[in-house]
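Supplied in structure tokens, the structure appears directly below.
Excluded from the complex is one protein chain; the other protein chains are retained at their positions.
On to chain A.
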Amino acid sequence: MPKPPEIVLKVQGLRIEATSYPPGEAPREVVLVQDVSFALEKGKVLGLIGESGAGKSTIGLASMAYGRGGVRITGGQVWLKGRDILQGRARDLRDLRGRQVTYVAQSAAAAFNPARQLMEQVIETTLSHGLATRAEAEARAVALFTRLGLPNPESIGKRYPHQVSGGQLQRVMTAMALCPQPDLVVFDEPTTALDVTTQIEVLAAIKEAIHLTGVAALYITHDLAVVAQVSDDIMVLRGGRMVEYGTVQQIIEEPREEYTRALVSVRSIDHAEKADGAAAVLSVANVTARYRGTKFDVLKTVTLDLPAGQTLAVVGESGSGKSTLARVITGLLPAAKGRITFSGRVLAPALADRSKDDLRELQMIYQMADVAMNPRQTVGTIIGRPLEFYFGLKGEAKRARVQDLLEQIEMGRGFIDRYPAELSGGQKQRVCIARALAAKPRLIICDEVTSALDPLVADGILKLLLNLQAQEGVAYLFITHDLATVRAIADRIAVMYRGEVVRYGPKSQVLAPPFDDYTDLLLSSVPEMQLGWLENVIATRKMHSAGN
């Protein structure tokens, strides 16, 4: 008779609160998480999914009885192997953390001590809890390195964090978490900061390691397609409350709640490719660029055309030169060789030599809307400045135009006197779009504009950009690493790899076989919301990511 499965973690009626200090108001209590209950068996993985602010990480940390920065667990119970750890004293908790529960953080680069060798850090908790001798711990670590597919498992522990790639570092951290042989591992967005081509390999390694060691795991992410690959069960969270809790199959294939359905079917944009025929607003011909004082070409003879009123998506992993291309086009990094033609005029390579009209017609939107707006200026000043600077609008005329623009980005006139800190992430990005639009540009360079946003919010921004293109006839140079975004918005696509354009053409051609090796790798790495997708891809891919 089979033994009943062992419950490793059981959470009941969890309630977590914090004190918030809104600017200019009295502090108030906010409830971050309420009424969350779940149970996790040995060897199983529970995916916690939701947008930012859903309380995923807070719940993850609560499972080791920890609250970050003034966060308090005010109700419910957390049972770890039959013991209510919320009742534990500080000493008990110290003993528990790093022995029974371990944690894998999102940014491995920030979580490792740069001054110590990897091996020292991997076996640190194992040694400090006295779980093994140094030799045993090192042997364990090497076995884990091998299992996680790290190169040179015998010697990689001698390296320092900056000597390995981001994907490798994330795997080393997974080894660190597994080394003390815990009962439960909390993975907090372990692949979110990685390139899509690297993510898939780390994901496969994590899945394999969980499977072989038989630990229970909480897997926190905002990407449903990722969590579908590694989890057994999924809990969907929104605003600190449980929306839906079920098996992966049920959540993906027959979601019951409206919100889950929206998450599953996100990227609902249907964008037909525009006919090829309009004159080019931007032509980049044989552009080569390097940073000052280096001998390495970051861009190698890049040639591209962007027809007026269309969208050219530039895709590639980090380090492929896509953002450098934007810097060269804007003149921040003057091209070493080659020519850029914009609206029929040849652009001066350096920003300082360009005419005011060239500057006005070429606008830019950034990835991090937070730092793209001066925190000390109101929305009205931020959007109003280009109006005043380029068109000499002042006073009431300027204010009226800013309000029109606010309407155009679907935000409403009331936002004019707000400060950036008083806006949500999506609203901030909309204000940046309005600022670009205020200059009446012919081309907007969008540098990863949706990467920092939650999927549903990003979807809204993409729809807005498409609407604005239809109304204003503005062209977009859309830089992204996210192929789903490309499918949604592009008319033409350029695939970049190590400073070169490896594939370029209309969307329908670029995304249709036969593929070159790199495009194949890139396309096949995008997680799909489909069970068993990960195993299929790993088995059939031809090339490995440059990041590994």
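Going forward, a residue touches a chain if its C-beta (ideal position, glycine included) is under 8 Å from a C-beta of that chain, and two chains touch if they have at least 3 such contacts; residues count from 1.
Here is the rule we use: contacts and distances are computed from a predicted model.
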Listed names "Binding-protein-dependent transport systems inner membrane component", "4Fe-4S dicluster domain-containing protein", "Stage V sporulation protein AC" or "Glutamyl-tRNA(Gln) amidotransferase subunit A", matching UniProt entry of the absent chain: "Binding-protein-dependent transport systems inner membrane component"
Selected residue (touches chain absent from view) among A:28, A:162 or A:376: A:376
Which residue of A:330, A:427 or A:485 touches the chain not shown here: A:330
Listed residues A:397, A:421, A:470 or A:531, member touching the removed chain: A:421
For chain A, residues in touch with the removed chain: 23-24, 330, 332, 351, 354, 356, 359-360, 362-364, 366, 368, 371-377, 385-386, 389, 419-422, 435, 439
